[in-house]
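Data first, discussion second: the structure below is written as structure tokens.
Only a single protein chain was left out; the remaining protein chains are all shown in position.
Going in written order, the chains are labelled A and B, and every chain counts its residues from 1.
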Amino acid sequence: MDTIMPLLYIAVFPGFVFLGAYATLIQWIDRKVTAVMQNRVGPPIYQPIADFIKLISKEVVIPDNADEILFKSIPYIALASIITTIFMIPVWGTPMVSFEGDIVVIVYLLTIPTVTFFLAGWSSTSPYSTIGSMRVMTQLFGYEVPLFLSFAGCAIIAQSWSVYKISEYFTQNPLMILVNIPGFIVALLASQGKLERVPFDTPHAKNEIVGGQFTEYSGRLLGIFLLAIDIEMVVLAALINAVFLGGLHNISGFFGFAIFIIKTLVVCLILTLFKVLMARVRVDQMVKFSWKYLVPVAVIQILIDLYIRLKF
Amino acid sequence: MKKKPLRLLPEAIKQLTQKPATSKYPFEKAKVYPNFRARILFESEKCIGCKMCMRVCPSKAIEIIISDTQPAAQTGPDGNPIPQKKKFDCIMNLDRCIYCAQCVDICPKKALKSSEDFELAQLDRTKLKLHYK
Partner (left out) sequence: MSKIQIPLGPQHPALKEPENFMLVLDGEQIVDATVNLGYNHRGVEKAAENRNYIQDIYLIERICGICSHSHVSCYINAVEEIAKAEVPQRAKAIRTLVAELERVHSHLLWLGVAAFELGYDTLFMYTWRDREQVLDCLEMISGNRVHYGINTIGGVRRDITKEQAEEILKKIKFLHERTSYYVGVVTEEPTFLARTQNVGKLPKDVALELNAVGPTARASGVDIDVRRDEPYFIYDQLDFKVITHNTEDVFGRAVVRVLETIESYKMIEQILKNLPEGPISVKVPWKIGPGEAVFRYEAPRGEDIHYVKANGTEYPERVKVRAPTLANFQSIPYCLKNGYLADAIITIAAIDPCMSCTDRAVVYDYKTGKKEVFDWEGLRKYSIEFYKKKGVSFK
């Protein structure tokens, strides 16, 4: 029994199966809400699954110049690193793994997919994917710092570097959530960059560089990549929920889970709203925007948090 | 220049309560206006075989030929044959037709007519060749 339970955790809940199912649902909601806001009909609920099955069943084409082992293994690395993070984020009761400093581990694990996107583009050697992977890296320098700074603000005010303890602190002091609203907005905008969605979807802007870093990917490998991005959205929403919004409010069992679902949905809807209402910015404008606005706001947030911490 | 972030927000929120603008075409019949130009109809009785339509057709889609079956010759009361109007057939190549309806405009006897029948896609190409008798 001791060996079966962790395997179930990894494979079913809150691991691969749950994340995959919830990610496809979130993707459908994202697409449907976008469609309704654009006065369109939108896809049926099974569309993301149908897309996934279609991609999985298609032929995989590998470019002649590409490094075959690297090219094939990258999507799985991206998926694995994203799924690993969910074990440190509270989904049902307490997280499976929780230790002082796990927020740093999460941020590191969430950087790995970005690096794999870069490697994916770079190893495909076509001009479009090369430019796409360059943009992935450039953009990484834009959003990574404000995202981590905004998390750091919460960590300072909660006096802990553990995601679970931070959410516990906000549960006990709900008013402190209001203090962190600027940091929350910074984190939302930065995660929009991390997820490579409009307005920060330059790495695979289809009108400019076709598929960007994924240009040469096809079939199963592309399907895994897209699933990884969908799951990344869920994980980021769960992380933002845990760090900024007080997580599950220490409610274990079903109601805690319901709170988790509602809150992550709200975060995802805000992300969808950003996507609907903005035009794509250029990669240099994106970096400029993050360093000109997001980083200062995040730093001010940290200063406010420090002040409150020392004063009260 | 004044900037307003999220300029489309009120409009996008408003759409949440509205029906999609998309028409569910194959399930809902598409509305066409009168004077719509679609498949050309032909009335053999009116045609005098002047072939003006063939002359103006930009895509050579229409062809007027003499019918295989002509009306039987009749004789008048004085025993002389009465000249009968020849009967003409029309071959429409719908795959070539560009639906400009110039033939309808030019026809001096109004033997050609536009219909509102625009769902003309076929899997079998031979079905696109219509022979009006």
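Methods note: a contact is a pair of C-beta atoms (placed from the backbone, for glycine too) under 8 Å apart; a residue touches a chain by one contact, two chains touch by 3 or more.
Because the structure is a prediction, the values reported are computed rather than measured.
Student: Among A:V179, A:V281 or A:I300, exactly one should touch the missing chain; which is it?
Tutor: Candidates A:V179, A:V281 or A:I300; residue touching the omitted chain: A:V281.
Student: Touching the hidden chain in the complete assembly: which of B:P5, B:P26 or B:P77 does that?
Tutor: Answering carefully, the residue with contact to the hidden chain is B:P5.
Student: Which one touches the absent chain: B:L41, B:A101 or B:L120?
Tutor: The one listed residue touching the chain not shown is B:A101.
Student: Which listed residue (A:L119, A:I209 or A:L222) would be found touching the missing chain in the intact complex?
Tutor: The single option touching the absent chain is A:I209.
Student: Which chain B residues would touch the chain omitted from the figure, given the whole complex?
Tutor: Touching the chain left out of view, chain B contributes residues 1-5, 7-8, 11-12, 21, 32-33, 35-37, 55-59, 98-102, 105-106, 114.
Student: Can you list, in ascending order, the chain A residues touching the missing chain?
Tutor: 34, 37-40, 127-128, 130-131, 134-135, 198-199, 201-202, 205-210, 276-285
What we mean here is this: only the chains that are shown with their structure count from here on.
Student: Compute the distance, rounded to whole Å, between the mean C-alpha positions of chain A and chain B.
Tutor: 56
Student: Using the touch definition from the top, list the residues of chain A that touch chain B in their complex.
Tutor: Residue list for chain A touching chain B: 35-42, 273, 276-278.
Student: Under the touch definition given earlier, write down the residues of chain B that touch chain A in their complex.
Tutor: Going through chain B, the ones touching chain A are 6-9, 12-13, 15-16, 18, 20-22, 24.
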